[in-house]
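Take a look at this one; I'll ask things after.
One chain of protein is taken out of this complex; the other chains stay put.
Should a chain be cited, it is by its letter among A and B, assigned in written order, with residues numbered from 1 in that chain.
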Amino acid sequence: MQVPILKQRDYLIASIQAALTDADLLQLRDALVSQVGTYRSRGVIVDVTALDVMDSFAVRTLRDLAHMIRLRGAETVIVGIQPEVSFAMVQLGLTLEGVSTALDLEEGLAYLDKKLRTITAPIIKKRV
Amino acid sequence: MHSQEITVPVNADIDIVTARQKGRELARDLGFTSTDLALIATAISELARNIILYANSGDILLSVVENGTRRGLKVVARDDGPGIPDIERALEEGFSTSRSLGLGLSGVRRLMDEFDIVSEVGNGTTVTVKKWRL
Partner (left out) sequence: MSKEEIFAEATAVYDNYVDVLETGAVEALQDYARNLSERIIPRGVETHEVVGIVLLLRDVLARSLFSKYRQDFDKLSRVLDAYEPAANRIGSTVAVSFVQERERIIREQQEAIRELSTPVLPVRERLLILPIIGMVDPLRARQLTEQLLRGIRTNRARVVVMDITGVPAMDATVANHLVQTVEASRLLGATVIVTGLSPELAQTLVNIGVDLSKMNTVGDLQGGIEEAERQLGYRVIPMVEEPPVQS
């Protein structure tokens, strides 16, 4: 089952809708890496809200995804990890180290904005 | 009312999803908390994945167990794979997430209440885990 990938400004957003098989996850990884090149995106958000399990394969694949996308000059954020899922992940020792995470889509976008936007010049007030 | 015992054959990666979803349903009927449901589903996912990775085929047997007034879920993961030569080492805390290693068994043991493994080189592996409802 293919995961829909949306383009928003220079970001790509992939929202996972339901439980994915291993093959689906690999396909998503490849699709995102490819599209980052095609659209010259600077940020990728993967929304895993609908995933009720993140096992060792899912974590490995997402880590690979983030690394491959960084090699293409873009930043990845994983959003929507459920509280119960995060608990199970740390029990298994899977910490998604080196990959940025945020609470949800809104936070993910805020994070990317902050990280990628150029700093605006400070305004200097002068007495005329 | 669900049946008390379900067997899920595990031959392809899609069976991993089936096994953990069935396990989750059974656990939900038993009244486990949402956190425990996630732990159980994750443990089943890892066990089923091991079958795919290291054996030709196997199955996951899900059943309800009782101990006095307590009820729980039992998961038995059997495969016809090559067996584990050094079980102690496989259970070591230094669980590696790299591609080649990492049976995840020490993690599965952390997720569940009871853990047992029987494995013989050339004779397959059987992992039995249980989680009790508080």
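Here, a residue touches a chain if its C-beta (ideal position, glycine included) is under 8 Å from a C-beta of that chain, and two chains touch if they have at least 3 such contacts.
As the structure is a computational prediction, the values presented were derived from the model and not from experiment.
A.B. asks: Which one touches the absent chain: A:11, A:57 or A:87?
C.D. replies: For the chain that is not drawn, the touching residue is A:87.
A.B. asks: Which residue numbers on chain A touch the omitted chain?
C.D. replies: Per the touch rule, chain A residues meeting the hidden chain are 79, 81-84, 86-87, 89-91, 95-96, 101-104, 107, 111.
A.B. asks: Please output the residues of chain B touching the missing chain, sorted low to high.
C.D. replies: 35, 68-69, 134
As a working rule, only the chains that are shown with their structure count from here on.
A.B. asks: Averaging only over C-alpha atoms, locate the centres of chain A and chain B and give their separation in whole Å.
C.D. replies: Chain centroid spacing, chain A to chain B, equals 29 Å.
A.B. asks: Quick one: in the complex, what on chain A touches chain B?
C.D. replies: Residues 19-23, 52-57, 59-60, 82-85, 87-89, 91-94.
A.B. asks: Which positions of chain B touch chain A when the two form their complex?
C.D. replies: So the residues of chain B touching chain A come out as 13-14, 16-17, 20-21, 24, 34-35, 37-39, 41-42, 45-46, 49, 95, 97, 99, 102, 104, 106-108, 110-111.
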